[in-house]
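Complex shown without one protein chain; remaining protein chains in place.
Chain nomenclature is as follows: A, B, C, D and E, assigned in order of appearance, with residue numbering initiated at 1 for each chain independently.
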Amino acid sequence: MSQKRMLIEYADATPEVQKIYDDIMATRGTDWINNFWKVLTHDPATLRRIWSNVKDVMGPGELDSLTKELLYVAVSASNSCHYCTASHSAAARNRGMTEKQYSELIAIVGLANETNRLAAALAVDIDDRFL
Amino acid sequence: MSQKRMLIEYADATPEVQKIYDDIMATRGTDWINNFWKVLTHDPATLRRIWSNVKDVMGPGELDSLTKELLYVAVSASNSCHYCTASHSAAARNRGMTEKQYSELIAIVGLANETNRLAAALAVDIDDRFL
Amino acid sequence: MSQKRMLIEYADATPEVQKIYDDIMATRGTDWINNFWKVLTHDPATLRRIWSNVKDVMGPGELDSLTKELLYVAVSASNSCHYCTASHSAAARNRGMTEKQYSELIAIVGLANETNRLAAALAVDIDDRFL
Amino acid sequence: MSQKRMLIEYADATPEVQKIYDDIMATRGTDWINNFWKVLTHDPATLRRIWSNVKDVMGPGELDSLTKELLYVAVSASNSCHYCTASHSAAARNRGMTEKQYSELIAIVGLANETNRLAAALAVDIDDRFL
Amino acid sequence: MSQKRMLIEYADATPEVQKIYDDIMATRGTDWINNFWKVLTHDPATLRRIWSNVKDVMGPGELDSLTKELLYVAVSASNSCHYCTASHSAAARNRGMTEKQYSELIAIVGLANETNRLAAALAVDIDDRFL
Partner (left out) sequence: MSQKRMLIEYADATPEVQKIYDDIMATRGTDWINNFWKVLTHDPATLRRIWSNVKDVMGPGELDSLTKELLYVAVSASNSCHYCTASHSAAARNRGMTEKQYSELIAIVGLANETNRLAAALAVDIDDRFL
């Protein structure tokens, strides 16, 4: 029994899962499903739940959809999640992110990780004005 | 001997440090210095180096200054750095971040941390289209 | 000189190391040694120390051995440690973990990582009742 | 404007939020709401979404409810989330976790964090049998 | 029932624990026990195990004892563990660490956290010469 789960393709999915795949493609305006969902599908309840969360959180709001993807990339890169950095930077490029913007984003991720440790190591007290 | 270093106020700083404090306030359009810098000042070389990095990375670029602060907040919140989340969310508010936008940002930080672990735990292979 | 250390197989190990390998196999009821130990063996003192810790911590206690393995998998998955997730989920399956239980575990790991960041980002005070 | 958000008590909540508070208390068999939810309430959509996830993931399944809480505590402790460790270890105690079991859990969290780094630092390849 | 465990002082400890406390003080050449051990004591088996590990790992070796403490501080600061940074930087100061050295160490911790994320985000392949 393998730790690595097979990808469940559209043709092999249950009608219930196909409906979720359809919603993912329709919401994103694409004609394919990326591997993350094809693996999650082994547990249809989790597939449904996570997709519902992503659709909710990444859907229309006060932050525009490019900014939302940039934030997702930044957290994923900070966590060294290779898959999520790849998939969400592709999504950000589809929404117009330039290579120069990507470089600026990565620079912020790096610098924030540096100053986050400095602030913690030096046990800096929060300024009254920030409270 | 204390792990916690005293804050070095402007009046007590060397002329060299005062020049950096002046540059921080001028660049940010504020009339005060937050604790992070007042603690870093115990090591003037690091103060100078980190400020130079922050000025560079957070200065004008292809990403606007609000987006840059949002990204800084997102990484800091993801790293559970309380000080940096407080200081950079204050900076983001000064650049127009609304409470609704802050809530959306925090929701993305939470969700990305969830899916980052799912992708890693399930060892999802990166799609060819992302490479 | 390589960062990657060769695997030290039973036949090539010193008698001292063979005795530890024997104890690992006897304790686990298996007839093979996984790579983690074969790499650690380059530093026999660390091999001995870590095995002694694992034997102690994962041995009989008030938590049953399946629950202990589930906890090990959860921490490893949360830390995105691919090797440890693979080896301890294999151990958990040997103790009866079903695929459905594994899915539930992974879902908890994901969700906890989400709410951990929300609690930190929002600086929630601990309730008196919890203290 | 403060980073720290006020707690929104039942009496001050909207009817919509009161219904969620009621569901939290009914589901958990308690007569009070912990601070996490009272802070999340500032963003009712996130309150509703996160509660729905927690109810789903932590509800009846193949893992019993004590094991689920133990897993939640383990991840939270591994992430050094003080609030979540406090709240979920309280929940685990309510479901019967003994102090001895808590000690065993904490020991596993510590040890897993140690061996996770050893496995990564030594770049151990995953055994074929685990794949 | 509190998440926070009382400190178990020498006078209130069992003879078995007092012997470990004695060994800690003798090994370190001090006449007091820091809080970490006084809390661990609630689980005497873990107290004994962790102390045995610390004594082993931090004892005489090819790295001198100051360097070992510096490494411990660096990892603790990188993990934002306030307690461990405080206790091990005190130990490092006792072994001669200067404030200037501490500043250099913190700078390395910050910078490594920055470049660690850059290397991961940019998916840099390991050079053949490093393998």
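What we mean here is this: a contact is a pair of C-beta atoms (placed from the backbone, for glycine too) under 8 Å apart; a residue touches a chain by one contact, two chains touch by 3 or more.
From a predicted model like this one, the values you see are computed outputs, not experimental measurements.
The hidden chain, counted over the whole complex, makes contact with A, B, C, D, E. Remark: the omitted chain is touched by one listed residue; of D:Ile20, D:Met58, D:Met97 or D:Leu111 this is D:Leu111.
Within the complete assembly, residues 80, 85-86, 89-90, 93, 99-100, 103, 106-107, 110 of chain A touch the chain that is not shown. Chain E residues in contact with the hidden partner, per the touch definition given at the top, are 3-5, 32, 34-36, 39-40, 50, 53-54, 57-58, 61-63, 67-68, 70-72, 74-76, 78-79, 81-84, 86-87, 90, 98, 100-101, 104-105, 107-109, 111-116, 118-120, 122-127, 129-131. Within chain B, the residues in touch with the undisplayed chain are 2-4, 45, 49, 53, 56-57, 130-131.
Following the convention adopted for this analysis, only the chains that are shown with their structure count from here on.
Among the remaining chains, those touching chain B and also chain D are A, C, E. Among the other chains, the CA centroid farthest from that of chain A is the one of E. Using the average of C-alpha coordinates as each chain's centre, C ends up farthest from chain B.
The distance from the centre of chain B to the centre of chain E, each centre being the mean of the chain's C-alpha atoms, comes to 28 Å.
For the pair chain C and chain D, the distance between mean C-alpha positions equals 21 Å.
The set of chain B residues touching two or more other chains comprises 3, 50, 78-82, 85-86, 90, 100, 106-107, 109-111, 113-116, 118, 120, 122-123.
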